[in-house]
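Apart from one protein chain that is not included, each protein chain of the complex appears where it belongs.
So, chain A:
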Amino acid sequence: MSSSSSAPVPPPQPSLQPNALSHNSTTLSDTIPPSVFTLPQTAQLEALYTIIRDKDTSRGDFLFYSDRIIRLLVEEGLNHLPVVKKSVVTPTGSTYDGVGFEGKICGVSILRAGEAMEAGLREVCRSVRIGKILIQRDEETTKPKLFYSKFPQDIAKRYVLLLDPMLATGGSAMKAVEVLMEHGVPEDRIIFINLISSPEGLKTFAGRFPRLKVITGWIDQGLNEKAYIIPGLGDFGERRYCE
């Protein structure tokens, strides 16, 4: 039953399991903190990133393909939520021992690029509550400053999926986590989801919040002198909404 030489070679079994880690670079894997999880680094995922990185990609394609990645990220993030054993009766009358989802969730997007991930979240979790948070750089202190936040009232009892497409220095993401924790959300109940991270940002972020899980689609080379991710994809929010 072995396939002939012309058959496509199946890639290594991709790991959607929460504990399985794979990296796009061997040099990076030593420095990646254990709380960081990447999507399986398949050629297909690479092709998706190639499209959204391309400066000549149309806005329509940018939307479509970034949504596909976001959906996969959200699906991966949800796998870190607990499930409980559950038995159901099938229409054929037999019992099936499966699992049920446990715990309420909510999404929190870091404005404004994070908003772009809300649609993807909703496609996977219908009627999910979504909070918002606006953090900008304070020109006096050059530190990230909270400008606005709006959360569901019972956010302290929920698992929070924190949404921000790009993790560069990690400054605003860390500020957002601080705000969430001030609202009573335990660190280990927050899952931070982003499309592209810089190794530096990941290190800083995970060092600060080691119990918080980070789901990232791709870890890039690093930051340039302006703290942009290289190669990156430019300004996500700008490309998604304005260009």
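Operating definition for what follows: contacts are C-beta pairs under 8 Å (C-beta built on N, C-alpha and C of every residue); 3 or more make two chains touch, one makes a residue touch a chain; residues count from 1.
Heads up, the rule we're going with is that contacts and distances are computed from a predicted model.
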Choose one: "MIF4G domain-containing protein", "MIP18 family-like domain-containing protein", "uridine/cytidine kinase" or "Probable MNN10-subunit of mannosyltransferase complex". The correct choice is the protein name in UniProt for the chain not shown.
"uridine/cytidine kinase"
Touching the absent chain in the whole complex: find that residue among A:98, A:184 or A:207.
A:98
Among the options A:31, A:136 or A:224, which residue touches the chain absent from this view?
A:224
Chain not shown: contacting residue from A:46, A:138 or A:182:
A:46
Contact residues on chain A toward the hidden chain run 1-4, 6-8, 10-11, 13-18, 42-47, 49-51, 53-56, 64, 68, 71-72, 75, 78-79, 81-83, 86, 88-92, 94, 96, 98-101, 123-124, 126, 224, 228, 230-235, 239
